[in-house]
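Note that one protein chain is taken out, while the other chains of the complex remain in position.
After this line comes subunit A, so read on.
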Amino acid sequence: MDFNDPMLALSSWIGQIGDFGLGLLWRFIHIVVTLCHIVSGIFEAVESYAISLGLIQKYSSTDIEKLKCLAVVVDIEAARDVSKVVELLEWLTTIGVKQVGLFDSQGLLKKSKDMILEMVPRSVLLQETGEKDTSGIALEFISSSDNKEAVVKAANILFQKYLKSRHPGKDEEGENVFTESHLNEALRVVGESVHVPDLLLVYGPVRSHLGFPAWRLRYTEIVHMGSLKYMRYGSLLKAIHKFTGVRQNYGKGLMVITESRDSNRNF
């Protein structure tokens, strides 16, 4: 009996030391990762300034034709500072981007739409230009209501179509009604754009698209740009330049190397 008490105390003491050590280890791992991010952040900042000053040749010419539609996601805290959004749009106009979708989850940018259109030179609403090429920049204002809520509204149109169909309940009828093209059409009917952005830039602390219309994000390149307050022209140019160099296979393989006619066996 007497022997057990010290043993219990000892094991408890060892357990506490172990927990303390584990906590230190865990915190140390976080410190290492944070330091790695700080160092890479410093390099990125230096590179960004070099790009802004035109010191890095490869960024001085960017094939902007490949970027048909750009989307920008802004954190709701950043969306309150319209001046930074306007500055970003001016940079994009300088680079030559023709179409930009601006998204914030709460619709703050939608509410400031008129002010933004007034402050950004040669800007027009995308809905007003249609597919016509403009000399300026066509803007689209998007919020969370254009995401899932819009899909539900569009789906309701398809539901009505399905219920009125001649052979409801048959699987083929469902297959014919619920297709991507039908949902695209229904989204247009409820006033939603189905333009798929080629590139999505996320400004804010989180690396998430924050509820950008899911239907439109299938093959969109997503780049996290950091805080809008501390945005850099060089980083923006780099992100766009990098996008123009991306080659997408869209899931299909283009890199198979086979040496014999029997592709199955040699695969």
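Throughout what follows, a residue touches a chain if its C-beta (ideal position, glycine included) is under 8 Å from a C-beta of that chain, and two chains touch if they have at least 3 such contacts; residues count from 1.
By our rule, contacts and distances are computed from a predicted model.
For the chain that does not appear here, its UniProt entry gives the protein name "Alkyl transferase", which is one of "Alpha-1,3-glucosyltransferase", "Trafficking protein particle complex subunit", "Alkyl transferase" or "Nuclear pore complex protein Nup85".
Listed residues A:S12, A:T94, A:Q127 or A:Q160: the one in touch with the omitted chain is A:Q160.
If you put the hidden chain back, the residue from A:S12, A:Q127 or A:S208 that touches it is A:S208. Against the chain not displayed here, subunit A makes contact via residues 13, 16-17, 19-26, 28-30, 32-34, 36-37, 76-77, 105-106, 144, 147-149, 151-152, 155-156, 158-160, 162-163, 168-169, 174, 177-180, 183, 205-212, 214-215, 217-224, 246, 248, 250-253, 255-258, 263-264, 266-267.
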